[in-house]
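Complex shown without one protein chain; remaining protein chains in place.
And then chain A:
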């Protein structure tokens, strides 16, 4: 396959960026999108040019490091992560636009790499359960109803890649934050911090400069892990409940 790539190049956070055009040839349809970029970078290095910087790690769709907006879609045309996107989703002779996640809470570090530590700070605000350290507790000691376990697991699938923010017209982190809150708030292990978790994480989300939700639904469409839009509804419910409860204290 022969492709024309238009890639966002930006030297550093302070520099102005622009789209640069590159031609790549000899791309196999079985290559992943990132392997295609590796091919481009090998050529750039041989030519003595600066390779395109992009985030990647596990390359098996579970770490949430890869983050590219491909032809206007976060993670490209398939509902998966960029690393699990294969070149067979494209045709020979295609022009492909590659851009970084766009959000003021995700500043560009270089080229296609953005700083997603705002997500880490949302997690630090309450995306955990406080438990004493020691040996793992007996699994049956805390029974969890099956529907709750399923609900928790569905939300626990979030890998924190930020595709929801990239796809959202408002640069909102509602889907990420709601997935993390719902995952823990439904479980008995998360119950002691149920109210503070949702209040603190939503407050941190706002603090980071993410936008608000207009229920456009783009986040859930882009999510490679299929976190449902209703996740946001559940978080809103938790937030309203917590606001009422805390006010009574």
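Just so it is clear, contacts are C-beta pairs under 8 Å (C-beta built on N, C-alpha and C of every residue); 3 or more make two chains touch, one makes a residue touch a chain; residues count from 1.
Heads up, the rule we're going with is that contacts and distances are computed from a predicted model.
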| item | value |
| --- | --- |
| Hidden chain of the complex, named as in its UniProt record, picked from "NADH-quinone oxidoreductase subunit M", "Succinate dehydrogenase", "Sugar ABC transporter substrate-binding protein" or "Lactose/L-arabinose transport system permease protein" | "Succinate dehydrogenase" |
| Of A:39, A:80, A:189 or A:236, the one touching the omitted chain in the full complex | A:236 |
| Option from A:3, A:40 or A:69 whose C-beta touches the chain left out | A:69 |
| Of A:28, A:142 or A:214, the one touching the omitted chain in the full complex | A:214 |
| Absent chain, residues of chain A that touch it | 6, 8, 19, 69, 71-73, 97, 99, 102-105, 168-172, 199, 202-203, 205-206, 209-218, 228-230, 232-241, 243-244, 246-247 |
